[in-house]
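With one protein chain removed, the remaining protein chains of the complex are shown where they sit.
After this line comes chain A, so read on.
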């Protein structure tokens, strides 16, 4: 019984597969077809894309290592020389990099619909269905046999929801509940968003759901939509969710708000990386062609992009003007 949905995992490079604890792909002739699709359109997992997204995420140590609610302990002070302080900062940056690894962005999984046996004789004998789980310790969860015997005698493979529930019952994972909390229903998400707790919602979502489950994708999209509507991009900056949010906005071409926010905060490099990514994702658009012809850099790239692709041209022009004035006054003084 091959791993279900093997196709969607096949396009990931080996480094990320090992990082996200997925079975490492063995070279097969059949994979040649997937390579062509990846070259035509850049995927979330390409090295270049990941590098740009990581640069945009930023590395604010104070936010990454902000106090997490734990048991009360008195603060711990150390006396250090300059060299030791630098060493400690370097180690902190390394740790922060591991905390900023982006969670996977995958397509929604195909529903399982496979009947193993039909025994009409059993119809009417039982009132409830039986769910059988294979508890062998050494099989990966994706390859585990979980079958359901219905009251009408049909023996079928379990659906993804049943699978997740059974695996959580027998092999519990920390932070995950058997029945997903009511927080993740659409009506309750709005309340949490009003309290500006988007990052907490996303962390809980990663703990609770599998990355290719429809609930995970729905919660993430809802969060990104809310952030984009209210312009609260800074909530996710310097967290591991920033890359996913940028990817979502880029694929739907809703980058104007983010661009304005970046220019207002004087993050010109991030703005240029955003537009570079946009051109990588949508190479057929006009600004991409102009940029490639003219090999534009920096502010010129933004100006070309603003003229051709953006909806809120006026706002972005204003922001750019304000930025240039600020630069002029700061360089003059």
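Keep in mind that, in the parts below, contacts are C-beta pairs under 8 Å (C-beta built on N, C-alpha and C of every residue); 3 or more make two chains touch, one makes a residue touch a chain; residues count from 1.
We take it that contacts and distances are computed from a predicted model.
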Its UniProt record identifies the chain omitted here, from "AP complex subunit sigma", "CCZ1 homolog, vacuolar protein trafficking and biogenesis associated", "inositol-3-phosphate synthase" or "Small ribosomal subunit protein bS16m", as "Small ribosomal subunit protein bS16m"
Could you tell which one of A:48, A:117 or A:207 touches the chain left off the display?
A:117
Check the options A:63, A:129, A:197 or A:265 and report the residue that touches the missing chain.
A:129
The one residue from A:155, A:267, A:280 or A:299 touching the chain left out of view is A:155
Contacts of chain A with the missing chain: which residues?
116-117, 119, 121-125, 127-138, 145, 147-149, 155, 162, 165-166, 169-170, 179
